[in-house]
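A single protein chain has been removed from this complex, and every other one stays in its place.
Coming up: chain A.
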Amino acid sequence: MIIIHMGFGGCGIIRYVSLMMLVVLLLTGCTAGASEGKKGSGAVVADDSLQTDSKKDRLALIEAAEIDDVSSAAEEMSSLIKTFKTAVESDDREEAARQAERMAALWKSLSEKAVDAQPEKLQQIEADLVGVLDEVAASDWDKTRLVDLDYSLYQGFRDVKPALQN
């Protein structure tokens, strides 16, 4: 290796280093890809890393709901997640937007109470809610995506709910 390297000269070294970096990048890229595949979620909605700050802001603008009883609020959230799907499927945009905001407001309070829940579950719910708020505000309504997001929310909240009822 060293002999070949010496033979390349200055320009050759740059070319060689570039080549090595490319190989390293390709290798690490391939490994991560394969690894991500093995760790695939199996869920239909994913990738919270795609959130932009502006999208997160939509959730930030919503005020946390005042909660007297955590258990009742959790039940309301569960119920809203189901009725939201019905509103979307029946094309009731106004109702869907109202329910999405209420879910976000409830979640902002509930998330603080779910101290025993896995942090990644909380992040996923937040990502789903951001997605829901974004989609209900879009002029072009993607009902399939909204139901997919709602399903992800349903599964995520089901996992977190026990931590709210302790």
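Here, a contact is a pair of C-beta atoms (placed from the backbone, for glycine too) under 8 Å apart; a residue touches a chain by one contact, two chains touch by 3 or more; residues count from 1.
Basically, contacts and distances are computed from a predicted model.
Q: Not counting the visible chains, the remaining one has a UniProt entry; which protein name from "Ubiquinol oxidase subunit 2", "Fe/B12 periplasmic-binding domain-containing protein", "aminomethyltransferase" or "Isoquinoline 1-oxidoreductase beta subunit" does it give?
A: Protein name of the absent chain (UniProt record): "Fe/B12 periplasmic-binding domain-containing protein".
Q: Taking the full complex into account, find the residue in A:65, A:81 or A:164 that is in contact with the omitted chain.
A: Only one listed residue reaches the unshown chain, and that is A:81.
Q: Where the complex has a chain not shown, which of A:101, A:128 or A:148 is the residue touching it?
A: A:148
Q: For chain A, which residues reach the chain that was dropped from this view?
A: Listed in rising order, the touching residues are 33-44, 79, 81-83, 85-86, 89, 143-144, 147-148, 151, 154-155, 158-159.
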